[in-house]
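The structure appears right after this line, and notes come after that.
Removed: one protein chain of the complex. Kept in place: all other protein chains.
And then chain A:
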Amino acid sequence: MTRHLLQAFRRYSWKDNILAYALLFPSLIFLVIFTFYPMIKVLDWSFYESVMNVRHFVGLELYGQVLRDEVFLKVLRNNVLLALVTVPVSILLALYMAVWVNGKLRGRSLIRAAFFYPTLIPMIAIANIWLFIYTPDYGLLDKFLGLFGVDGPSWLGNPSWVLISMMGMLIWKEAGYFMIFFLAGLQSLPKEVYQAAELDGAGPIRKFRTITLPLVMPTTLFVLIIATTNSFKLVDHLYIMTKGGPNNASNLLLYHIYETAFSFWDMGKASVLTVILLVILLVISIFYYGYLDKRIHY
């Protein structure tokens, strides 16, 4: 085995690839400085208790503390729930929209632009707009529901509604973005297959199920990865809308890290939380690339 590897190593033509390495080198520098080095550093810090200027080695104790912390468990549960709901819903919605605007349709580019529009607005602006939409009584949503005589709950003030309200907003923001990927995927599909199917008398549903869906699977995988990691990365809106409240009902992992680091100044615990987040994201990518990827035909 080792000899085999060694042989491969020797056979590898360094000379031929030197140009490739030279071209990769500049971006590699940035990756090392801003990605790999901080990751190693954060792992190192997670073994030290460091609050203000106290700093001493405690081994794995902080991990134990974090895993027993009820706020952390609540935050993690929120984040998992958020991912489980927003990822499938926004992907299905995106695929639906993409198929719809891919067809021959009047005002097609206008509709595409409308779907894509939420993606162009910065998250902070979106949060402010939706803060108004969710305002009780005179907010847009409650005014609308009022037309039907429905009395809405306090969307952001009620712990059982706040996460659902957030999900609604995130799906609205994300679906248009994913639609673009699907649209690109759909446009590159071969027309001949569809013509053949039509000759055989296949209906639109049949065509979608047996041709479109399998053929856009590579795109779906890509979107799935982006969507899942995004659901752990989108937190700007919390800063504006709820600050994670009421009583942590809408708090998410990344915002909790921010809080721990920059309002509690507890760098040790924040590092532990960061390591946990990194592990989660790593596991997701390994699962997708290592497992799902093999089951998709390109």
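Just so we're on the same page, a contact is a pair of C-beta atoms (placed from the backbone, for glycine too) under 8 Å apart; a residue touches a chain by one contact, two chains touch by 3 or more; residues count from 1.
Going forward, contacts and distances are computed from a predicted model.
Missing from the rendering is one chain, named in UniProt as "ABC transporter substrate-binding protein" (options: "ABC transporter substrate-binding protein", "cysteine desulfurase", "Vacuolar type H+-transporting ATPase subunit K" or "ATP synthase subunit a"). One of A:210, A:247 or A:285 touches the chain omitted from the figure, and that residue is A:247.
Remark: the omitted chain is touched by one listed residue; of A:8, A:22 or A:199 this is A:22. Interface note for the absent chain: among A:144, A:265 or A:287, the touching residue is A:265. Touch with the hidden chain on the side of chain A covers residues 19, 22-23, 25-26, 29, 51-53, 71, 131, 135-138, 151, 154, 156-159, 242-243, 245-248, 259, 262-266.
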